[in-house]
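With one protein chain withheld, the remaining protein chains of the complex are depicted in position.
Chain lettering (A, B and C) follows the sequence in which the chains are written, and residue indices restart at 1 in each chain.
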Amino acid sequence: MYLQLTVGGLLLGCIYGLVAMGLSLIYGVMGIVNFAHGAFVMVAMYASFWLNRFIGIDPILSSPLIALLMFFFGVIVYHAVIGKVLEGPFLARLLVTFGLSIFLINCAQFLWSPDYRMVENPIFRGIRMVGPVFIEVPKLMASIGSLIVAGLIYWFVRKTKTGLAIQAISLDRMAASLMGIDIERLNGYAFGLGCACAGAAGAFLAEFYYIFPDVGTMFGLVALVAVALGGFGSTEGALIGAILIGIIETVGGFMVGSEFKYALVFLAYLVIVIVRPRGLLGWGAD
Amino acid sequence: MKDVDRTTKILLACGVLAATIIPLFIKARFLQHILVMVVLYAVLGEAWNIIGGYVGLVSIGQAAFFGVGSYVSSYLFVEYGVNPWIGFIAAGLITALFGFLVGLPVTRLRGRYFAIATIALGQVMKVLFENWERVGAATGLMLPLGKEGLVNFQFHTSKLQYYYIGLVMLGIIILFMRHMEKSRLGYYFKAIRENEDVASAMGINRTAYKLIAIAISAGITGMCGTFLAQYSLYVEPEYMFNHNISVTIALIAVFGGTGNILGPILGSAILLPISELTRAWMGSTGTGIDMMIYGAFIVLICVYQPEGLMGVVRNIQARTKAQVQQARRGANV
Amino acid sequence: MSSHAKLVATGVTKRFGGLTALNEVSFTVGSGEILALIGPNGAGKTTLFNCLTGFLKVDGGTVEYNGLNITNWAPNRICGLGVSRTFQVVQVLQGMTVLENVMVGAYLRHPRTAPARESAIAALERVGMLDRADALAVNLTLPEKKRLEVAMSLATEPKVLMLDESMAGLTPTEAAEASQMIRSLRDEGLALIVVEHVMEAIMPIADRVIVLDSGTKIAEGSPAEVVSNPRVISAYLGDKYAKHVIN
Partner (left out) sequence: MLRKNWLSRLLVATALVVLALGSTIALAAETIKIGAVYPLTGAVATTGADCRTGVELAVDIINGVYDLDFPFAKSEGLPNLGGAKIEVVFGDTRGDPTQGMAETERLITEEGVVAVIGGYQSGVVKTASMASERLQIPYVLSDATSPALTERGFEWFFRVIPHDGIQAKNALEMVKDIEAKEGTKLSRIAILWENTEWGANVAKAMRDWMDEYGFTMVADVPYAYRATDVTSEVLKLKSANPDVVIHASYVSDAILFTQTFKALDFSPKMLIGMAGYLDPSYLSTVGKDGEYFFVRAVYGLDLAARKPIVAEINELYKQKYGRDMSPNAARSFSAPFVVADAINRAGSADPAAIRKALLETNMAADDLISPYEGVRFDPETHDNVLGKSLYLQIQDGQFRVVWPFDLAAVPYVFPFPGWKK
């Protein structure tokens, strides 16, 4: 039973992790806490849904495309909104994404009504027995996808020139700009990349989860806690934090009572952050 | 300088007078309701302002305090028949104590870690109350209808009484904050916001002052909780601990401009009716277009007027000041 | 005349990971004395300040004030006792006016606003910044900020005042004024610890000099003694030599 729960938590955590990594990347590079990240996931879910409805591509197969679309969406959002508040006061930076989130969620309601939708006949469905454990195939696919994306991000940030430049910005904006790095452009890329993560997560989720305008809110909130738990600015920390949350949610929910499971998640955050005020792997400014 | 001050004062006096007298002529219950909400959120915004604007600790979990306050008075009333006014005071004290206790660990956090910790706090409190049988768990508590009147803190025929109670609360908090701004407390709060290291070096006990701030803010917010409980005569976790209450409070304060007294009042007085107007014109379609406009509005404010409405006011003031000076210079020449 | 004050550091040690930033540094400073703390960049002067005033926890040794062990006390308590400091990288309350900045310090001894304001004005006058009282701190020039910092520290009415490179970036005239002020503070019975990179400014007024190098006290004595100390010369020459290579 606990094995089953742990596996369930692990799979859930990987999906949270994908959302959280994008959030963490954005924070790490430009110090923006993106409260609209859940809304981005929602946008991606609708995109996958419509692609499936009209062209018939399965969400998991269309995930690279969705990620790409979301990348451009992110770049546009960055240049239209986020870039303009980066130099602004702390509160404006904190709240602008709240506004963005409200806007996007209600756009979705306006365009597509508050109805629930679900991708019909996804390719990956059903369950597999691995030993004594049931594994839901779509969640497994989503988790694998999420780990692949995590690997890609790791590779991108550590090994590519653009990635290194982005890292330089997150370490020291001033120095990076003095070294001739075009901060605006790279911030845009980083924001786009964060959105692409949300996009991939949305596509994977669309495979097995219902879709409605407010669907991303809870994912965004949990991812936020995962990022804070792992430490703002650390993508690995975000993934670890998210997996931890997934496991706390399923195992803790089972042991203590599922009505308390989100309380447990938030409580875990409070406890960890009080012991380690910058999260598990956090660094940099507050 | 003096001229500007005087015009500001006259404007303020007019504002106070208008806030006191005009509502007397508003008979439409729904408009009265809007007025009540405006004063309630102005008080909540001010309470937020104490920690968010002065001390610089951004809370997105004020609903935790709001909910606790609403439950304190309601529980006392339902269970022991305690007069709501005593409950009101008790709510303030208990919520302040609660804020203090929560603050002990939480004030160690800075910046967004603090902000997210407050979100977490709000959610945890909601879940706890949803499962706490003694206070009705998810079912909440119903406050019995009593005789209307100031003594019972219940009014049925009109809402103006609620409005004036809210206005008095607002008046008291404004007086308190004016006093605070000019006293050691206010200076210390601002010093902590500006630079914690300097504050320490100046002999300020940061933790103590942060705790004071959070306790005051929580206490006032808790009293507002009692106010809403008496207004709707019903408390329920989903209703009183709603995350959107926290977000709205922070938005109003930021929209108005933080770190000064007038900001949250302006924010509440403008943001609430504006969002109602968009709803009024477009909300009944059920398409969410009103909230789209509301969201876009917040984004635009953050982008183009990040200092809040008070930023606009200050710019205008500076401009008039410059004009006055110029005019004077012109006269002298 | 205020009561006698005495700050004693014994074997203060601070490590950052494997690096020993301060190695058993000991010294004493008392009322009516100017102690200059000099040493090349990275010698540990600012770290020592931070350890003395509670901003960093020491890994060994004790700090005593008038016989009271204040090792690792919170900074605000240390300040409350009468040990005040300024920062090397200037730190003021940017969003507040000059007068408000100083009042924050003055409130420590004067809880009520009117006396605090008077005391703050006196402190501002002392550093010659009264004319800037209504300016926002963020709009000040660097030397002005340094002076403001001194005024803030003075406003806490310290018995021991630690100044971290308060004269850096001042014109010769301003530096002379600053020296004059430091001297008059000493005459009023304050104990002063002054970190200064500009030896020319500090040597003439110092009563005693401590030289730090790589976290270790390498010399202590009167300015004349210290300047002729071979270890000091080599530390500084080495430093200067290294600088030449970089430039």
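Everything that follows uses one rule, which is that a residue touches a chain if its C-beta (ideal position, glycine included) is under 8 Å from a C-beta of that chain, and two chains touch if they have at least 3 such contacts.
Bear in mind that the values here come from a model prediction, so they are computed numbers and not experimental data.
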Chains in view that touch the one left out, judged over the entire complex: A, B
Touch criterion as defined above, residue of A:A80, A:V130 or A:M218 at the omitted chain: A:M218
Touching the absent chain when the full complex is considered, from B:L31, B:V82 or B:A296: B:L31
Full-complex contact with the absent chain, from B:L233, B:L262 or B:V324: B:L233
Subunit B, residues in touch with the chain not shown (by the definition above): 28-31, 33-34, 37, 123, 126-127, 130-131, 137-140, 142, 144-145, 156-157, 228, 231-234, 236, 238-239, 242-245, 247-248, 251, 272-273, 275-277, 279-281, 283-288, 290-291, 294
Residues of subunit A (touch criterion as defined above) contacting the omitted chain: 1, 4-5, 8-9, 12, 102, 113-118, 120, 127, 134, 136, 208-210, 212, 214, 217-219, 221-222, 246, 249-251, 253-254, 257-259, 261-262
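Throughout what follows, only the chains that are shown with their structure count from here on.
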Centre distance in Å when subunit B and subunit C are each reduced to the mean of their C-alpha atoms: 43
Interchain centroid distance [CA atoms averaged], subunit A/subunit C, Å: 48
Set of subunit A residues in contact with two or more other chains: none
For the subunit C and subunit B complex, residues of the former touching the latter: 53-55, 74-77, 79-80, 84-87, 91-96, 100, 103-105, 107-108, 111-113, 116, 152-153, 156
Subunit C contact footprint on subunit B (complex, rising order): 182-184, 187-188, 190-191, 193-195, 197-206, 259
Subunit B contact footprint on subunit A (complex, rising order): 33, 81, 84-85, 88-96, 98-110, 113-114, 213, 221, 224-225, 228, 232, 257, 259-260, 262-263, 266-267, 269-270, 273-274, 277-279, 285-286
